[in-house]
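Structure incoming, see below.
A single protein chain has been removed from this complex, and every other one stays in its place.
And now, subunit A:
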Amino acid sequence: MSDTIEAGHGVASAARKDAPPAIILDKVNKWYGTMHVLRDVSLEIAQGERVVVCGPSGSGKSTTIRCINRLETHQEGRIVVDGIELSDDLRSLDAIRREVGMVFQSFNLFPHLTILENCTLAPIWVRKMPKAEAEALAMDYLRRVKIPEQAGKYPGQLSGGQQQRVAIARALCMKPKIMLFDEPTSALDPEMIKEVLDTMVGLAETGMTMICVTHEMGFARQVADRVVFMDRGEVVEQGPPDSLFENPRTERLKTFLSQILRGH
């Protein structure tokens, strides 16, 4: 992937190691039928920490973060988000989804609603916020992602990069404590990747807890406190971006890095 953002001037870490962890994954296992897609995945993510998850396709990185807000269910192990353990209890699920925002590879904006309605729907109906307040909040976030002038349009009228920025604003309107990004730039044309990454860097500067599945190594170097490398459903290696990229310890990570670098 292209190193759209220059490495070097990183964003200062906001991770609070003293506070209770934001997310705990403890020996999480998942199968699709007989295929073992997550094998004993254990991760602990501190509040305010920014984690980039990378790995070859099919390595289970998307599945891992989709388990965190239970778009996928795991079969073994324990997932605790913001102090709440994920279970079949619907109330705990609702509580978790309110606190966890998600941005998808394919944006998944609601095409029949305007940009503003996309942003205010959940705050009004899930957070029970008065409409005027929700709209003011939405406009505030749309300004932060630099597209307030598009508020009255429909998603189909926007470019891919703009749509993804709206998707980020929509998730932020729920005032989540944790943000999940599932390959947010993979469906974008190269010239639009930067505008989305800039938005995410801006978000990182606010101290948000972020988990991001991406191949944007420049982004990882700039904002990540930790990079987690996954392969075949396992966490193979993890550490600060610089040491991980410069001194890969495992053969698998070396192969992966050489593959993504060769592409450019």
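Criterion: a residue touches a chain if its C-beta (ideal position, glycine included) is under 8 Å from a C-beta of that chain, and two chains touch if they have at least 3 such contacts; residues count from 1.
Here is the rule we go by: contacts and distances are computed from a predicted model.
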Query = With one chain of the assembly withheld, which option in "Amino acid ABC transporter permease", "Cytochrome c1", "L-serine deaminase" or "Tryptophan synthase beta chain" matches that chain's UniProt protein name?
reply = "Amino acid ABC transporter permease"
Ask   = Which one touches the absent chain: A:Val28, A:Ala122 or A:Ile168?
value = A:Ala122
Ask   = From the list A:Gln157, A:Thr206 or A:Asn247, which touches the chain that is not on show?
value = A:Gln157
Note = The one of A:Arg78, A:Arg98, A:Lys146 or A:Arg232 in touch with the missing chain is A:Arg98
Request  = Identify the residue among A:Arg170, A:Lys194 or A:Arg226 that touches the chain left out of the display.
outcome  = A:Arg170
Key: Chain not shown, touching residues in subunit A   = 69, 71, 94, 97-98, 100-102, 104, 106, 108-112, 121-122, 125-126, 154-157, 170-171, 174
